[in-house]
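Apart from one protein chain that is not included, each protein chain of the complex appears where it belongs.
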Amino acid sequence: MGKIDTNWEPRIIAFLCNWCSYAGADLAGVGRMQYPANVRVIRVPCSGRISPFFILSSLQNGADGVLVSGCHPGDCHYLTGNYSARRKFALLKSQLEHIGIEKERVQFTWVSASEGGKFAEVINRVTETVRALGPAKKLVKKCL
Amino acid sequence: MDYKSIRKSEITEFLDNLIKEYVIFAPIEKDDIVLYGRIKSGNEVILDYSNSVNSPKEAVIPQLETLISCKTDKDITCVKEHLDEQEQFLLFGARPCDARSLLFLDKVFSDEECKDIYYVNRRNAVTIISLGCTLPQETCFCTTTGGGPFSTDGSDLLFIDIGDSYIVQIITEKGAELVEKLDLRKTQDDELTGMDMLIKKSRASIEPEIELDKLKDKLDRSFEGSAWEILAEKCLSCGICTYLCPACHCFDIVDEERKCEVERIRLWDSCQFPHFTMQTSGFNPRPTYKERYRQRIMHKFSYCIDNYGMVGCVGCGRCVTQCPVNLDIRQVLTSFYGK
Partner (left out) sequence: MTDVSSKIREEARKLLKNGEVDVIIGFEKGSIPFSATPCFVRNEADTDKLIWNEYCGNNLARYLSEVRGKAGIIAKGCDTRAIVELIKEKQIQRERISIIGVPCEGMLDRKRIMMSCQRKDKTGIEDQDGQLLTRGDSLNTAVKKDEFLYPACHVCTNRNPVMYDVLIGNTIEERKTDDFADVTEFDEKHSEERWAYITDEIGRCIRCYACRNACPLCYCKECFVDSTQPQWVGKTTEQSDTLSFHIMRSIHLAGRCIECGACERACPVLVDIRILNRKMSADVKNLFGYKTGLDIDQPAPLSIFKPDDSEEFMLDV
């Protein structure tokens, strides 16, 4: 074991859908709810837009965790984007765990535009789990 | 020509002595396959092998190397050239065909007018101890391309298996210097006679199949012909033949961000990949299997003769053994010369 870096803070990439989760994050901000500043939000049109490549690239390029959040089933702005996404994510998450990557590094959830509180809680939970896991080492690109 | 001998039982000790001074690459068996790689001790080496899956070219043109890297720290950008002093290293137990391939690579990377410093740096540090082939494989065709199972081209020392011992043929001064450092016994006359017999027998088992200078002419005239389409029809356009080939040397250079550094990396590329010739405009002059496969054959057996005076193939047979669809280069060449 190397030296423990006490200043280390997890870096988490959050892909949020424009119509629900991003608005949920906004509401959390407007409502002045506290949540850790470890997430970097990337706004996407729909959770269906998120390719597994995005998630893998994040992990390759230094993210310690990835969160994907979309509209609740049935609430998708494009009707079925989140349903299709759900199938893809189920497979991706299962495969990552299968090859031995900590399953908690990649998380999926639904947050609606009215769920500011839930958004803050999700970020809390994800940050704490990733913090407990420590820095991601397995998929990250190394210097040659 | 000078000869020395060494008992097979002494090889491990011989290597263990050398390992103190040199980095040694040799054939090792891992997960059932024989690969050329760096060894840590003499007993890892296997010498009763046909040929390794990968070629020892990796020691002089690694699949992946950082040329320069660039880092910004507190507003100061520093660029670092990755050209460190090279440790002396040995290629031990390389087959004569693979040793010959280095002479070809020299023409590409170490020409009088144009030298690749990264290559030259490594090439100067290498001493090659090759191992003659007493039992050539069905896929070997080194004699066709100008070599032979006991060819000394490119080697500094050549080991010849004569049963209980190896005869060590001293070829270059570099080789002689190495032998001087070691305590090898004098070769007996009867050992030399036995060796001559072995060499004759082995060579006879791989008779040359094609006359190369005549082939070139035929190939040059075939460029526009319809033959290529049929020949390349089953090709998968994968990179196996080029990546395992000891003479293929095409590379790509990419800039990649890795952690907080930008690295300029040189890595192998293959003329069999569609993107190899893809132009920025989107136009690809070699869009199909036909053009790409033709390029591989023409490059080796025509353009290389024009440019370097030798063919770009040493007849190791790796592409024949490993091709997933058994697209046999020997058959392709014969189909042209046979006409």
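Note that the chains are named A and B in the order they appear, and that numbering of residues resets to 1 at the start of each chain.
Criterion: contacts are C-beta pairs under 8 Å (C-beta built on N, C-alpha and C of every residue); 3 or more make two chains touch, one makes a residue touch a chain.
Nothing here was measured: the structure is a model prediction, and the numbers come from that model.
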#### Entry: Chain not shown: contacting residue from B:K80, B:R221 or B:K234
B:K234
### Sole contact to the chain not displayed, among B:D16, B:E81, B:E138 or B:E180
B:E138
### Message
Contact with the hidden chain only, please: which subunit B residues?
### Response
31-35, 46, 48-50, 53-54, 63-64, 135, 138-139, 230, 233-234, 236-240, 242-244, 252, 254, 256, 265, 267, 270, 273-275, 320-322, 324-328, 330-331
### Task
Spell out, residue by residue, where the missing chain touches subunit A.
52-53, 56-57, 60, 73-74, 80, 83-84, 86-102, 107-110, 118, 121-122, 125-126, 138-142, 144
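Criterion: only the chains that are shown with their structure count from here on.
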### Query
In the complex of these two chains, what residues of subunit A are touching subunit B?
61-62, 140-144
#### Entry: Interfacial residue positions of subunit B with respect to subunit A in the complex
64-66, 69, 257-259, 261, 263, 265
